[in-house]
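With one protein chain withheld, the remaining protein chains of the complex are depicted in position.
First chain written, first letter: the chains are A, B and C, and each begins at residue 1.
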Amino acid sequence: MVRVVVLGTGYVASHLAVGLERIRKGLVKPYGVPLAKYDLPYRVEDVRVVATYDIDVAKIGKTLYDVAREVFGKEYPVPEELKGIKVREGIKLNSDKGLNIKARGLEEEIGLREAVERLADEWVELRPDVVINIISTEEAKAFNDVEALRKAIEGGSEGVSASHAYAYAAYLYAKKVGRGVAFVNAIPTPIANDPAVVKLFEDANSVVFGDDGATGATPLTADLLEHLAERNRLVEFIVQFNIGGNTDFLALTVPERNKMKEFTKSSIVKDILGYDAPHYIKPTGYLEPLGDKKFVAMHIEYLSFNGFRDSIFINARINDSPALAGMLVDLARLGKIALDRGVKGTLYEVNAFFMKKPGPADARNISKIVAFAGLMKWLGLRR
Amino acid sequence: MVRVVVLGTGYVASHLAVGLERIRKGLVKPYGVPLAKYDLPYRVEDVRVVATYDIDVAKIGKTLYDVAREVFGKEYPVPEELKGIKVREGIKLNSDKGLNIKARGLEEEIGLREAVERLADEWVELRPDVVINIISTEEAKAFNDVEALRKAIEGGSEGVSASHAYAYAAYLYAKKVGRGVAFVNAIPTPIANDPAVVKLFEDANSVVFGDDGATGATPLTADLLEHLAERNRLVEFIVQFNIGGNTDFLALTVPERNKMKEFTKSSIVKDILGYDAPHYIKPTGYLEPLGDKKFVAMHIEYLSFNGFRDSIFINARINDSPALAGMLVDLARLGKIALDRGVKGTLYEVNAFFMKKPGPADARNISKIVAFAGLMKWLGLRR
Amino acid sequence: MVRVVVLGTGYVASHLAVGLERIRKGLVKPYGVPLAKYDLPYRVEDVRVVATYDIDVAKIGKTLYDVAREVFGKEYPVPEELKGIKVREGIKLNSDKGLNIKARGLEEEIGLREAVERLADEWVELRPDVVINIISTEEAKAFNDVEALRKAIEGGSEGVSASHAYAYAAYLYAKKVGRGVAFVNAIPTPIANDPAVVKLFEDANSVVFGDDGATGATPLTADLLEHLAERNRLVEFIVQFNIGGNTDFLALTVPERNKMKEFTKSSIVKDILGYDAPHYIKPTGYLEPLGDKKFVAMHIEYLSFNGFRDSIFINARINDSPALAGMLVDLARLGKIALDRGVKGTLYEVNAFFMKKPGPADARNISKIVAFAGLMKWLGLRR
Partner (left out) sequence: MVRVVVLGTGYVASHLAVGLERIRKGLVKPYGVPLAKYDLPYRVEDVRVVATYDIDVAKIGKTLYDVAREVFGKEYPVPEELKGIKVREGIKLNSDKGLNIKARGLEEEIGLREAVERLADEWVELRPDVVINIISTEEAKAFNDVEALRKAIEGGSEGVSASHAYAYAAYLYAKKVGRGVAFVNAIPTPIANDPAVVKLFEDANSVVFGDDGATGATPLTADLLEHLAERNRLVEFIVQFNIGGNTDFLALTVPERNKMKEFTKSSIVKDILGYDAPHYIKPTGYLEPLGDKKFVAMHIEYLSFNGFRDSIFINARINDSPALAGMLVDLARLGKIALDRGVKGTLYEVNAFFMKKPGPADARNISKIVAFAGLMKWLGLRR
């Protein structure tokens, strides 16, 4: 079994838990789980969500069943098993800035140092193999230096992001139980790209995957760019708009959060093409009735042989949360596999395929199809 | 130098010769030539068209300069060098069926056996390293058995396609000069997929690449399908329309020719996904004012995690002939490299990337990005 | 009340009857019924399907409830009221050519003359105000001359289309009851465009609307062309592909049927633009999993001021049958209103908005927004 704690209790957590139960019951096939058809040491069915965390007072204390009912609507058959998964109070810091919710965080009462200790203690009881971070995109920066991070946490500094605090709690937990933990950072906060965090996890025989789960239009763009690069076409520009109606798109209307996302999305252009083609790639807007199914519009022009110009237009409607939830199933499995294999720090082979901004900090972004080949090789699998 | 003879003197031949001259003069960069930025034994500038062939009486005897002026229009600066490339009379057989041109072929006067001999003799003088077949899509089938092919040629049988006759002439030429030749089949006729032809070329220390140059929407579809397959999404259907206004689209309004194309285009679906997702992939129509810049429309729906359905729509305007011409530059270079390395018969590593239906006959179609990795490995290159 | 008989018992008939019941129950608003928000003498709720006809032996004798269950799937709550609507045997003639069903028609046993008489007699009992023709697209041509039509029916000739026979039956029915009937021809067969039929209906104080219900991409194209024409842009070409998975698309894979559709779709180009811009507008393919929700792709290029070229690409997924069913609700109401107002023959003001090829035969096709203004004026309504 792969025991999972999820930080952030919204659409993705709901899809993850609901989808896993429905797969276990045979109601749905594991589509959207990349490695489902390959033989791994842990099966899709082995992944179990044991607890989730949030800072929204409307959710804390409820069960994931209650939250999922809100997400999926009254008529959707949310599995009863979710009633057993409690939503616990997490760490807030600045992660609610600009969000329209009533929020509270453990650190507000007891200070940040105590808060991360309390989380670590809770996890000693919950025994997660993997901690998955899917809180709303927050403004954050890397610490680079372990001591700086440690001091910031212990001093309760403002400069600490909620994600960093959670990662630190995971580190403490690993130390306490004397056993590694995998921390999956599926949001843009630099965690696997922060040498401080990677160092910390090495010390605790643990592993961190990140940053920013590669779903939506960006991985598709990565493979498109590879396709163009392999034909030596000169990309003259790339436009990529996207708009959605879920909480994450609402959060991204806050400029600082949008910036975080633009950064993880744009790094692919230069890394894959080898030159920085002019591009406009960022979350573009929020429109409530689109719900979780975002609209993506992309336009690329490039020069072909003899200087002729071609044009591509792509439009898509993509369910945002299921796409990430499916990836998280494999990231959970890979987290435990990596620990079993003694991996420490971070693992580029996993990050390169699953993340928009793969760590470690100096790693190059490659196309997803190329990354998949690397992942298969690491796993010893053949397609 | 890589000396090239081109069979079929239309848009692609014109773009190939014009583009090569313009690259040599530094007027344009070698965009659209996949391997242009890598260090190969032969440079892009080394490739030279020494002669072309056709069956259109309006072209035979003219120069490629005259043909290119028709293709590009009066105001386009066609390089003077093309005046040195003569359009010679080729083999017709049934390849003009349904085409609206006045055609003649060598075999009409002197019989097929004599005609292939005469071509071989012309080539002994022209000394091509590579013969490139880009005649209009024709109805054709594989012979499978060398003796059947030989007999059909010598008997002047109706069942021989013009492409088979040209390939046979290349074989004779190689035998005569005692040196291998590379035959690049960029149209759907099964040549690299015909064990009879592959065997013949093995005997002559020669190599054949094919079949059907992977340009347009099909290679893009291949990589898109790989992208979906690597996420284990269930493709519910694929629609791919395309319409153009050049001679090849006109030829494809003849049902038998359309069939040939549908066949090479459709094989990717099952090979890449692992199941035969419902699809409608075929040349769809002809509309003159679109010219050489075809319009492609694609629509895919698939199931993601937890059974949710996503939709993708792709529209493109793609210059048909430059795309193929750019690939031919590399195919010519790779042809000579393969001969230098002693390759005989056919070479999957090249075919898998450059062709829609890569030979040999039992080979699997793989995505282009995966194929590119194989090609790089064969070449000993690193990206 | 507006009593309606429907010829052809498939997707559209099911949507029409189901939608009307759901509107009556307040389960759904009358979206897709163009005039629903205006005050007309008959309300949407007044329209009632009293019987339907078909030639598929798998449907004859069943109820519309049974058919609708097949159309909507097991889980859809088909209203119980449809159990009261019987599917009766209709006229076959050549209308099943190329369709993959086991079909039979009244005329096979008793001859065509008797068959139309029997239908007329059945309708004397059913008392329809409106007869709606939505059988599968069939190959057909206009008779032009009343006597020729009459003779063909009475002689049981092969040249009569099923639609013509049904229209003739409606005429006989009107004669028998001494009261006008409205015949709505929503398929391409020339009925409102056949002077013979129009003349016949004049004689019976009746009215015919047609031909070919304006749903899908064609009316949208009409308004787009008007938009371009009103800016004096030069349309260089129009491409319009569409593919679906319902019976009508399957029927349109038969070339003769496809031709019928191409004809009604293409007439808009010259009529609206004033010149015959190059176009490719026809049903393009059949792919079962698309079901009733067709995929449309459109591409237009035009010249703007100072000779600059713009491009438009449109993609759509459109539920084919509901779109037509919504229009039929108004056509039924307008049929009865036209009779109340003493209209005889046909009525351009209705046809111009609701039909792809508006009758009478010499009528011009105008854009739909312009046609709507004419319809509003005829109705004495203000927007």
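In the analysis below, contacts are C-beta pairs under 8 Å (C-beta built on N, C-alpha and C of every residue); 3 or more make two chains touch, one makes a residue touch a chain.
Computed from a predicted structure; not experimentally measured.
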Q. From the list A:P289, A:G342 or A:G380, which touches the chain that is not on show?
A. A:P289
**Q.** Selected residue (touches chain absent from view) among A:R317, A:K344 or A:R383
**A.** A:R317
Q.
So one chain is hidden, and I want to know which residue out of C:I85, C:L106 or C:A325 touches that hidden chain in the complete assembly.
A. C:A325
Q. Hey, which of B:Y11, B:F313 or B:F353 is the one touching the hidden chain?
A. B:F313
**Q.** Those residues of chain A which, in the complete complex, touch the missing chain
**A.** 236-237, 239, 241, 243, 278-280, 284-290, 295, 297, 299, 301, 311, 313, 315, 317
Q.
Counting contacts across the full complex, list the positions on chain C that touch the omitted chain.
A. 15, 18-19, 22, 28-37, 219-220, 223-224, 226-227, 230-234, 302-319, 322-323, 325-327, 329, 367-370, 372-373
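Going forward, only the chains that are shown with their structure count from here on.
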Q | Chain nearest the overall C-alpha centroid of the shown protein atoms | A | B
Q: Indicate the whole-number Å distance between the mean C-alpha point of chain A and the mean C-alpha point of chain B.
A: 44
Q. Roughly how many whole angstrom separate the Cα centroids of chain A and chain C?
A. 51
Q | Multi-chain contact residues (two or more partners), chain A | A | 311, 313, 315
